[in-house]
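Note that one protein chain of the assembly has been removed; the remaining protein chains are unaltered in position.
Here is subunit A:
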């Protein structure tokens, strides 16, 4: 009987795995097929080789990566101190923090960008004779639009919050802080030397989610008139369909590669301690000489 239910469960697992796999893999396979099988030319990799020479590819990808880096720094810079402070000093503020960080989930990015463009239009008009006018100009600088960093930061708050909160739940922040302080560490050093190293996985997760969001974000960038990577892909899709899909496939691979890098970096805590390795190495020498 037990074996029977077991087998039935396995069967379902297989079915679910198959359906989910098809759901994800079929579109992917079609995309790849579309890019390499050009009608009239047969199998060709020209759309992939054409990417590098396509105008705007490098600049838009670099812009997006820069924006992503700035967003990650800003999000972590905001959230980590806030979450630590809430955990250590004001546990009753935690629900508030959670609600605030989840708010962007219920505000569609179209509504968000409508608000942004309203402010960007209104601001210069009313502040034209104040130094703030220059600020408004600067945040919209097309070579590095700070306003996008601000928007992305808001949008990635819910994701980063979940990732960091999960990490904080796994460690006893208060005890770690107190242990470090009783060992003579100032509060700031205690955070950097005792708490943050143990949040490495969570920090990596939060960073990765933010990166993934920024790489794929289209609405805000397009509506505010900038050309980050996703906007460039859509733009080029109008003229060179194969190329744009090839870029999508490539960016998917890029995202996966980055995910693996981040995951590996987050996991490397289980590495063999340096000193143990150093000790193990000389131990081999006498053995070899003995034999």
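Everything below uses one rule, namely that a contact is a pair of C-beta atoms (placed from the backbone, for glycine too) under 8 Å apart; a residue touches a chain by one contact, two chains touch by 3 or more; residues count from 1.
FYI, contacts and distances are computed from a predicted model.
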| item | value |
| --- | --- |
| Undepicted complex member, UniProt protein name, chosen from "ABC transporter ATP-binding protein", "Nucleoside recognition protein", "Acetolactate synthase" or "Monovalent cation/H+ antiporter subunit A" | "ABC transporter ATP-binding protein" |
| Touch criterion as defined above, residue of A:94, A:162 or A:181 at the omitted chain | A:181 |
| Contact partner of the left-out chain, one of A:31, A:117, A:198 or A:255 | A:198 |
| Contact set of subunit A toward the excluded chain (per top definition) | 171-172, 175-176, 178-187, 189-190, 193-194, 197-198, 200, 269, 273, 275-276, 279 |
